[in-house]
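Left out: one protein chain. Kept in place: all the others.
We just call them A and B in the order they show up, numbering each chain from 1.
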Amino acid sequence: MVISPVHYIVAPLAAAFLIPLLNKLYDDAARVVPGIVLGYLVVVSAVLVPQVLHNGPITEIIAGWRPPFGINLVMTPFSAILALLVSFMAFVIWLYGFRFRRTLKGGVVMYYEILQMMMTAGALGIILTGDLFNMFVFVEIAGITAISLAAFYRDRDGAEAGFKYMLLGSLASVFLLLGILLLYTQTHSLNMAQIAERMPAVAQGVKIMALIFLLVSLGIEAEMFPLNSWAPDAYSQAPSPTSAAFAAVLGVAAVYALARVSYTLFDAQSVSMFLMVMGFLTMFFAETAAIAQTDLKRMLAYSSMGQMGLVMVALGIGNETALFGALFLIINHAVIKALLFMTGSYFIYNNNSKRLVALNGIHKRLPYVSFLFSLGALAIIGFPPFSGFWSKFYILSGAAKRELLPLIIGILAITIVEMTYYLRVIGRIYFGKEETEPASHKPSINALVAMTSLAVIIVVLGLYPDLISGYLHKASMFLLDKQAYIQNVLSVK
Amino acid sequence: MDIYVALLILFGGALVAFFIDDLNRRWTGPVALAFALAAAVAFALTPEGQHFRLSILGFDLHWQQDAAARFFGWIVLGLTVLALIYSVKYMEGKARLGYFYAAFLMSAGGMLGVSVSRDLISFFVFWEIMTWTSFLLAIYNAYYGVETKGIKYIIFSSIGAYAMLTAIVMAGHYYHTYDIADLWQAGAFSFRNHWYIPAFLMLGFAVKAAVVPFHVWAPDVYAKTPMSFTTVFSGAMSKMGVLGLLMVLTGLYAGGGDGMFWFRWILGWLGGITAVVGTLQAIRQNDAKYLLAYSSVAQLGYIVTALATGTRLGLMAALYLAVLHAAFKGALFMVAGAVEKQAGTTDFREISGLIKRMPWTFFVALVSVISLAGVPPLGGFVGKWLLYESLITETHSYFLVIVIFFSSTAAFLYAYRFLFGLFLGQAEEEIKQVKEASWWMLLPMLVLAAVSIVTGMYPGLIFKPAADVLAGWGLPVPDWHMSILLNNWGNGVDLVTVGSTVGIVFVLVAIYITLKGRKTTKWVSTKDISTSGEIPSPQDNLTFQRGFFKPFERAIGRLYDWDANGIWEDLGAALEAFFGFVRKIYTGNAQTYALYVIVFLVILLIFGAKIFS
Partner (left out) sequence: MNSFQEVFIRYRELMEIAVYGVAILLILIGLYAVLTKKHLVKVVIGLSIMDAGVNLLFVGVGYITNHTAPIFSPGYEDAADKMVDPVPQALVLTAIVIGFAVTALALSLVIRLYRHHKTANIEQLNSLRW
């Protein structure tokens, strides 16, 4: 069997539908199968990513319909790296949650795994598809599963978070459909390359309207202010591995969609100002809301929104340097925020409380987990020598190249706010007065492996960023080159 | 030996120290010390002028072992080694030793890295490493107040560091290089081209050097950090700010001297005000640690003022004082630590008369305090002399001289308070069990005291490397002699003569007092005393130490009402309140959220043509 991008979507979807059957044959199938599938996807990425980077994009034709007809998958360097990231993070999250979910009773584990697999499939589909309507379908798959996961714990707050997410998610899907419809009426195509090719002929008014609908709907998914109000609730009520997946899988896909729409379908120049301003507002409102949180997961959720805002700012700046930074930041954000949610989840598990106050002096009970959490917190603030520094530095350099001095100062001022609440948590963990001494749940070995591997990535990328910088440069160059995308897709024989 | 070896040893040592603590707590300190010593040896073996280049992400990192690197590197490594010797006993029995020593070594590595970095990127990377590791140490003792005191430090440092980062990325954009020498050549630090590049860099360095109005982080942090690290914190880390300012000054000279006004007058006056503020605050402290912390702020004010002159003698004074401050303030913080360790507190109101219990500690304190006060024949005098001379004869800033003179005169008050409060006076019963500190702690203190004594007679020992630094960066270099101080009128003073004369008299008087003085002593209780006609409140601890300098405080009067700390804290509280208000937009109502989406959409649809043109 030849390895192709289709496997990214087919394998997890097939696994998700087969899990109930397999579970009948073998009790633990629901827990083992996703690992096998995701591990396979990591292998697929390991094969495909170098291929894409060296030989150029792969356009996968489905059912014999060549572009622009039919649905096709396009694996550009940009999407290849994100696909690798998503599948790897999904694998790590699976590994992390492997034993953790023993605490769940009955067949619930099975539902969890099915939903998680479908969410991964949806996210990978968003990243790989070359067809606009197909992207809508994958957005919906990812969205519906994400809503179900947000409401996974059948408690009061979970249902509330799920409902809010559902409400905004439905609005997003309506607007996405309207945007697609507008584009279809003008270009008579759903293939993104062809739409992009025909875009210059489209009347300015319709173009802008379509752009607005797409930006608003994808902005909801990508946590853009003021559309991101679902995020803190959903992140904080979902099971912790899912919160990590929201940041590392769903967020990555949403940002990809935003980037693809703004850079390939439309003119990056015209969206630049909008993305910078909205990204900056997103950062501002998210980080300032985070500083007063009393709940660990909500705090991390707001921080995620802030990071997404920074990614949007970088996409808005739009030169190669900033895009490199954006891509690096997407990777960092996925890895670090997942690490923070994973370690944070152990704090919560031990305290039976999400409250920050409960973290006082917890390092005595969970020394290694506390160490990893602190590492992640320092990295996400952007302290060298961790990987977060380089992404921030590149984004600022990109802003400097466009001489956006106020933006640089603004970003750094907000970083100080971010630093304040993260360091307060570190202070609590190490120096807070311990109040209670509940029984200790030591992390299981698989969770330790997962968390440690993420920490190692943070440190290694921080000390030796050149490990991936070549790939990232190629990917960000390709994202900027709209014509190359169009030609690559439409010239497929 | 390559330049990076010392750095690798320090960072590697941090890792080892962190994990060895789990194996055997007694080994942590000595192991850390061994690594610091090894780093010092490696640093000594690195040949002068060696370059090291490294390319990360297409940035050319450039480290160089030049005169400046050696000068500041040895301040860092010297203090680190001494402080680690001191720590072995000082930190004995405390919790989280692995954390402490790992952060200590990493911080030292960061400072050494800053000293050798000759490009802005590695400079900034090391600067941040140094900052966050020192933050970890600053909160080490703060079981309470993590949320305010330690955070205050990191926030101020980050304001400075991010101002620096802004300048760095802008400089990288305009001049396409991050190499400091190239930026000097290109005139990047000149106010004429892009004024905010040097201005933001200066802001960053000024924060680290605790210049008014950014000094408020310093006292709390210096006083709350374990004393063995405060030594390095105040002695070496603040000097990184001095190094940075020197770097900017070099750039100003290279860029044709525009902006000297800002450097000389604004920074100079800020330094002078810092000196006054630090001194006045130090006088009213009742805790030896806080007294020393404020005194550090004041001393850094002198250094910054000296540096700001930008003249031959001024620069020499700055570098000289940088070393001396590291020596005497390092020693004094160690003294405070020793007293804290042995007597359990450093509060003047609870302690007195330690001279008989801790004579060696007292000796170190005496020497260092004299040096701090700038009295001949000890080292501090030479620095003050150079400072005054540069201000009077070179820049003719007479008002600034008055300010500095006021501050260093007032400094006698707190210098005396420190000696008297801890060591002199009469010992209470509970003091009598106190023993002299361990020799592990005394040794580094004596070494630092020796620096003050020797430089008092042979200041040329520091003049020589300082002159090399200035010459190496193309800054004006004054004439210097091993032990003769010249003034601009051509008169000279032979410091060896002065030093030995005063020394002999001191010894004779000391012998006389020891033989004679004891008989007149009359014992009374030091508690239950009220001074100056004040009416004490019930909770006051009634000792003569209370309101020690009340008359002076009354004389100064309203100056004390200006509380920079309070202003910043109010600002912080106001900001947090504002943030708390802003987040109310997340109301929790699903329909409101949907309304946000619709309103946003409608606004975009209305103004879309303008926004997306």
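Here is the rule we use: a contact is a pair of C-beta atoms (placed from the backbone, for glycine too) under 8 Å apart; a residue touches a chain by one contact, two chains touch by 3 or more.
All of these numbers come straight from a predicted model, not from anything done at the bench.
Every shown chain that the unseen chain touches in the whole complex is listed here: A, B.
Of A:V10, A:I36 or A:L181, it is A:L181 that touches the chain left out of the display.
Set against the missing chain, the residues A:T59, A:S87 or A:S173 yield one that touches it, A:S173. Residue B:N589 is the one among B:T345, B:T409, B:S500 or B:N589 that touches the chain not shown.
Taking the complete complex into account, A:A161 is the one of A:A161, A:A222, A:L340 or A:I426 that touches the chain left out.
The chain not shown here touches chain B at positions 583-584, 586-591, 594-595, 598. Residues 133, 137, 140, 144, 147-148, 151, 154-157, 159-164, 166-167, 169-171, 173-174, 177-178, 180-181, 184-185, 188, 190, 232-233, 236-237, 289, 292 are the ones on chain A that touch the missing chain.
Please note the rule applied: only the chains that are shown with their structure count from here on.
A straight line joining the Cα centres of chain A and chain B is 43 Å long.
On the side of chain A, the complex with chain B involves touching residues 163-164, 167-168, 171, 175, 204-205, 208-209, 211-213, 215-216, 220, 226-227, 229-230, 232, 270-271, 273-274, 285, 288-289, 291-292, 378, 383-385, 389-390, 393-394, 396-397, 399-401, 403, 405, 408-409, 412-413, 415-417, 419-420, 423-424, 427-428, 430-433, 464-466, 469.
Per the touch definition, chain B reaches chain A in the complex via residues 55-58, 96, 99, 121, 124-125, 128-129, 131-132, 135, 139-140, 142-143, 146-147, 150-151, 154-155, 158-159, 162, 165-166, 169-170, 172-173, 196, 576, 578-580, 582-583, 585-586, 590, 593-594, 596-598, 600-601, 604-605, 608-609, 611-613.
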